[in-house]
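All protein chains but one are shown in place.
Take a look at chain A:
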């Protein structure tokens, strides 16, 4: 390349390569799937240990991506009654429940003006692929109120292309406030028991005040209900990550 003077260009060293140490970054962001954490109770921890071994075995064979409530997923299952034996369903994850091998997640979508929800089992051998199409956390971890929200908030295109993932960064939180259909709803979402932050309540002030009558402010201070999972999580995280590396 000749520069504007006409003389040969000054030697410019190539730009330094940016080394992204992926392993280090993956270690910095740890995600332990909620179904690994054992529920509070008096069962023998051996049972959970054996279950975790089975879960890790399944994860080695089939990759279950990291996902939260509010992500848009596409799941292909093996179905003997479908054409081509596979069935693909796209939807937003509204709830993740169950612990251990029976962990489930519910996907919701509105197809042809009809709301459809399917509860899938994470560790079922019928599932052939799970792809995360859109990475987006919401303000709550239970989006059941989408059933009473306007259908546009639950519609997702079946042929949606996966949105490119920003690697090694925090998952964005969508602070969307959803507008609801007129009352009656399936559950009284304005009550403090549900602690819903993602709804734009257009109810009059008196109704909101009346709903606060059912608040139980002593619940968060109840010591018998406390379940501190931080130490359990640390142990399980070490165990799981070691097993998966093998």
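As a working rule, a contact is a pair of C-beta atoms (placed from the backbone, for glycine too) under 8 Å apart; a residue touches a chain by one contact, two chains touch by 3 or more; residues count from 1.
Simple rule for what comes next: contacts and distances are computed from a predicted model.
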| item | value |
| --- | --- |
| Chain not displayed: protein name in its UniProt record ("Large ribosomal subunit protein uL14m", "Tctex1 domain-containing protein", "AP complex subunit sigma" or "Proteasome subunit alpha type") | "Large ribosomal subunit protein uL14m" |
| Touching the absent chain when the full complex is considered, from A:30, A:53, A:181 or A:238 | A:181 |
| Residue among A:20, A:111 or A:163 that touches the chain left out of view | A:111 |
| Chain not shown: contacting residue from A:76, A:124 or A:155 | A:124 |
| Absent chain, residues of chain A that touch it | 77, 79, 81-82, 87, 89, 104, 111-121, 124, 126, 147, 181-182, 184, 186 |
